[in-house]
Every structure is written in C-alpha cells, then in structure tokens.
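Input: a single structure, listed below in structure tokens.
One chain of protein is taken out of this complex; the other chains stay put.
Note that the chains take the letters A and B in the order they are written out, and that residue 1 is the start of every chain.
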Amino acid sequence: MNPSVKFILVTLSMLVIAFFFNPWTPLLFWLGIILLQLTMSHINWKLWLLFMLPFSIGAFGYLWTTVVFGAETGGTIIWSFAGIDVTEEQWARALSLAFRVMAFSTLSLLFAFTTDPVKFIMSLMQQMKLSPKLSYGVMVGYQFLPVMKDEFTQIQQAQRLRGAETKKYSWQRLLSMRRVLIPMLAGAVRKAERSAFAMEARGFTGEPRSAFYHPVQIDRTDWLMSGIFLILLLTSCIGGSWLS
Amino acid sequence: MLEEIFSLDGLSFRFPEDEDKTLTNISFSVHRGERLVLTGPSGCGKSTFLYLLNRLYPDNCDGLVDGKIILFGKTAEDYAPGEINHRIATVFQDPDSQFCMPTVEEELAFTLENLQTPFAQMEPRITAVLEETGLAHLRNTVIQSLSGGMKQRVATACALIMEPEVLLLDEPLSHLDPYTALQFVHWLEDLQQASNLTIVTVEHRLDCWGSFFEREIQLGYDGRIVADQTFIPRQPILFPERQSAAQPITLLLTQGLSVTMKDKQLLDPLEFSVSQGEVVAIAGPNGSGKSTLVKALCGIYKPKTGTIRADGIGYVPQSPEYLFLTQSVQQEVAFSGASSQSELNGLMASLRLEEVREAHPFAISHGQKRRVAIAAMLADKKPVLLMDEPTSGQDDDALLELFNLIDQRSREGTSFLIVTHDMEFAAGLADSVILIKDGHMTGKFPANEVWSNEKLLASHHLLAPKGVVRPAKSFA
Partner (left out) sequence: MLKSWKLKEVVLMSLFAVVFGIVYLLFVHAANIWAAVIGPLAYEWMFGIWFIVSIICMYIIRKPGAAFLSETMAATIEVLIGNAVGPRLILSGVIQGLGAEAVFALTGYKHFNILVLMLAGIGSAVFSFVYGYFVSGYAALDPSFVALMFTIRVLSGAIIAGIGGKYIGDALLATGSLRGYAIAHAKKGDVNA
C-alpha cells in the first residue's frame, strides 16, 4: 500500500477520533484495526505484543489519573474507593481516553510495522510533492542513524579508555552527557556539511527530477484499503455515539 | 589548439572568519585531457582549491573570492548550485560521509536521477559501472556497513557513472590497500585514455602513482603557487635503519578472540601475543577486519568469545575526535596526568603542536587532530598502544617524526600495534606483522619474512615496500 495514502488515513482517523469522548467509539475502532491487522497483514505478533506493552501500561496510567484527577462532573456515583467518588460520566471518560490510547498505539504500530522508511520518504516526494531538498535531507539523516548509534557507544568507550570516570549519581551522569553530546553534535555538523557537499557534487540541484529509479505508485489496493478504512472509521463513530 | 577546461586568473580566497587568505594569487589553466597533480604541505589549502573548482565554495562557506574562475568558458558565478557538477565529478577525502542513500545501488541511482537520466537507461548504466569497478557483489550492500577503503571505491563508482568530463580526486589512495591502490592507478590510466578525461588530483604520496601525471602544481604554506612544472616520478621517503627493541616479556596475550555483529562473523577466533617493546604492524586487504581487531582489543567492540590479557591499552582511533574531552589541545595532551610538564612540552614540540596549544581540539586540521590524539596517548604511558592508520593524511615530515617517536618509545618498553596500508612505514618500523584476510588471521610473522614472501604479500593485497628489498638484493 502506498505509504503517503496510509499516512493520510492514519492521521485523519486520529483527528476524527479525538472528537469523541464516549468509550465505545475508540473501542470499536481499536477492535476494527486489530481485525484488519489480523486479516490483511503479516506481522510478527510476538514483537507486536512487546511493543504494545508499554502503551498498555501508559493507557492504564491514563485510566487511573483520569479517574482520580478527572474534572468534577456530578451525576450518579457508581463506585467509590479510598474516599474517591467515581461518577458514571467520569468513568466513561476515563475508559474512553484509555481506549483512545490503545487505538492510537495500535494504529501507529500498524503503520510502523508495515511501512518501509525509504519508500515513505520517496512517496512523500513523489505523491505529496515534497521538495527534494527536504526529502533527501531527511534521507541522509535516516541513513546516518546506525552510524550515530555506534558513535554514541564508541565515544563513551573511547573516553572511558582515557580514564574519564563514570559518575555515581544520575544527575552527575546527566551533566556528563555533555561530554558525549558535544562531540556527537560537532561530528554531526561536519557530517552534514560533507554529505551536503557530496550530494551537490553528484549533481543534486534541488530541482524536481524527471524519472525515478524506484517509482512509488498509487494503485487499486490503495483505493480499496482507503474505502475499508473510512467505513471502519464511520461505523465506529456512529456506532459509538449510538451505543452510549 | 587544445580546449581550455579551467582557467584561473589572479584567484585569491579567504574564509570569512579568517584574517589571512587561504589561497593567494593563483593563475593557471588546464586543458582537456590533462593529468594534473596538486601537492603541498597539509593544511595549505588544496582541498579548498578543489571546492572552488567544483563550485561548492564560495557559496557554501560565504568565502571571499578575488580574481576570476572560468569553467568551460563561463564564469563560475553563472552556474547554479549543482549544475556544473553534471560535468565535473568529485571524490572527496573523507570516506565516511559522502553518501546519502542506504545502499550502493540506490546511491548510484540517486546520481543518475540528478542527471535526469531516462528510466530505461538507469539499470544498464548501474550494472555497467559496477562491473567496471569490480563492485558488482556489493550492489545491495548497505553502504554504512562497508570498511573505509570499500566506501572510497563506491564513491569512485558514483563519480564515474556520471560519465564526467573532469574528475577531481582528493587523496584517493589514502584509504586503499596497496594492491588496490595500484589497480586504481592502472585503471584510471585506461579510463583516461579511453575517454580523454581531465584529471586533477590532490596527493601526498606521489610514489604510488608512477608516471601517471604529466604536470605538477605545488602550493606553499602560504597558499601561493610555488612551482608549476612537468611531473617527475618520486621515490618513497626512506626511514632510518632501526634496531628491534623487543624483550622476552609478554605484555599482551589474546586467546580465542572472535567478534560477531548482527549475526555476521567479522573476526574468526584468533590468538597471538605481543612482547615488551615489540612493534607489530597489522596489514591486510580493505574490509578484512583490521579496524575491527583493534577495536575489540581495546574494548570498544565486545568480543564474542576469547580473552585479552594486558595491563592497560591505549588506542588512537581512525577518527581521533572520539577521544577528545577538554577545551584545548594543551589540556587534552595533559589529561591523563601520567607525564611530567617537561615530557609534555617535549611531545608537543616533536609533534608540531606548539602553534595550536590553545586551540580547541575540534578546531584544527585533520592531520593535527591525529597528532593530538597520538600525543595524548603517548603522554598516557599505557604499556600497549594501538594505532589505526596513524599515517593517513600526514606529510613527509610528520611521518618521520612519528617514526622517531615510536622507535624511541619502543626502546623504553612500550609495545605498539599499528594498522597501516603504508608498506614503507611498516617495513621501517615493524618487528613482526599480523596478516588478516576475510576476517581470518593468517598468522603473526617476523617482518623480514613477510617482505620477501611474494605469495604471502600478493594473497593479502600487499606490495613489497620499495627500499626494503635492498638487503635481499645485496645477497644476490
């Protein structure tokens, strides 16, 4: 599926869902996405669960802070605990927010797991007419990521080799981050300059190009998937409002 | 009459923050098909000059240009950024950051897209250039996982796929193993003859080029032309004779050491020992695992298996900036506190760091950074010292100074392991040689055994050092 189309769909549904404060809409939507994921994609479920874990914890955090710190709403108290009265409306909102977090996370993971980063940028440039200057700028950043990660540990190790001691307290360690950060940023400045020079030396002018080696297209599946997606979104919005 | 490609008239250049001009009053012209080499001491402005020719400067540094630069009969200012680069291809000095796409194929495709090449021609041109440069097996490799020398070859392929009229090369051999370097020169020779390419090269090590060049322009420290003459082939510098200082005490012992990364075996299990005062050269083809070995020895890479026993190891990395912790060169060298003030002064003087004492370690030239790292490590007085390509980018004086320092320290009992592609330097210094190939250590050999063993040398992409064959010849 075309990454740009997918990107628009995902962003759109997140914005729409944000208007609904009932628990059913995000829940329905969430279940729908999982269903889609089950039927239409090949995902490493073990990895998926691993990634979902922190979000579930986060959602739980949302749940109880909303209950405890929720705005006073009045209405029927459905249960109380340790002196906190929870009204029906509060509870519904808390659930709604928690489900919203789950739905958003699942959606995001769906995007992350099924999108090739390089193709995403290429598609942004080819379909969304993003300027090549920006697209390839981001591209360079992306391909330097593993290098930077290695550099991060290598700088630390090399400095330890010289007897730069690691600090005991975490705030001291935070301050000594500077020692690693500045060489990394200075390196980044130089890398940026040289990469930019290299691009220009390869004849890169920033003009839109006439032909692509890997053209990214929008085809029938894109329309089909968009349709399914929008129907799901619509159903959960209407269904959710109706149920509550 | 030959066609003029470049023509410079009274060219001067100054960086906006500097008081002094980097280049002063440069005038000459280059004709189509000429093979020109640009020489001069490190930091004299050679790279800067190339940047002016391919029009990266002055735009990208807001530098101030006086005089005229005419490229293909048109003033340089009249070209848009990147436009002239469709006809002039450049290979830069630094192998690590001249790519912007993940894989070799995509990088080549990027170049073709820039040239507005029609889709149908892209695929055949990529295949052709990969065949020609012997890189076909790397087509889908991620560029960032290649070794320094391999990256440099990919960069050359990217320059050639443009089918340029002019090729600018900035020290193109400094990261190549000796055999590949020789191949490179031959192959450039053929290419130049076939397409009447104009070649402008910056180079310190002229002896590797044989009689390739026809003209030499020398720059002086002050950025003026010192000489513009017919090129005369050079001999490599001769290092003084040296006595081995190895003692029968083992300082470093490794057993069963192996390194894997992302399930790829980079180093097969290997073992060797190094004795006190011994100088060991580590040599082998590009991408064989030399840098990997030293990184594993000093603990930057975690070995998969095996043990390393030593009482302290110092390390001068290929990119010296990793080491720097302080705000000035002086503090940097003194950091460990293991040397007395007079020792420090001696080190700074012999490594020519006096003039940059107060400068920030990041704000000096590349060769100087390397020497700061070396000075800091020598001042640290660790019993074993690892150096990854300490000779690259150094001029002749610096090489001799480095030679003397290592010689002196080894006599005081320090052991050295030196990764290098410079056979003359290795032959002058090393007591023994560790040969590595495809991540496998062939063995640790006494030095003179290696230099006379043609088969061993050839299988490790090495060449006999010029000048060391002498004793063998005198026996004959």
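One rule holds for everything that comes next: a residue touches a chain if its C-beta (ideal position, glycine included) is under 8 Å from a C-beta of that chain, and two chains touch if they have at least 3 such contacts.
Quantities reported herein were computed from a predicted structural model and do not represent experimental measurements.
Novice: Which of A:1, A:40 or A:184 touches the chain that is not shown?
Specialist: Of the candidates A:1, A:40 or A:184, A:184 is in touch with the missing chain.
Novice: Spell out the interface residues on chain A facing the chain that's missing from view.
Specialist: Spelled out for chain A, the touching residues are 7, 10-11, 14-15, 18, 21, 51, 54-55, 57-58, 60-62, 64-66, 69-72, 93-94, 96-97, 100, 104-105, 107-109, 111-112, 117, 120-121, 131, 133-134, 137-138, 140-142, 144-145, 148-149, 152, 177-178, 181-182, 184-186, 188-193, 195-197, 199-200, 204, 206.
Novice: Provide the residue numbers of chain B that touch the chain removed from this figure.
Specialist: 15-17, 59-62, 81, 327, 359-360, 362-363
Here is the rule we go by: only the chains that are shown with their structure count from here on.
Novice: Could you pull out which chain B residues touch chain A in their complex?
Specialist: Residues in contact with chain A: 51, 54, 56, 60, 80-83, 85-86, 89-90, 92, 94, 96-102, 106, 109-119, 122, 143-144, 155, 158, 162, 295, 298-300, 313-315, 317, 321-325, 335-336, 362, 376, 380.
Novice: Please give the residue numbers of chain A that touch chain B in the complex, ascending.
Specialist: Result: residues 118, 136, 139-140, 142-144, 146-147, 151, 153-155, 157-159, 161-164, 179, 183, 186-187, 190-191, 193-206, 209-215 of chain A touch chain B.
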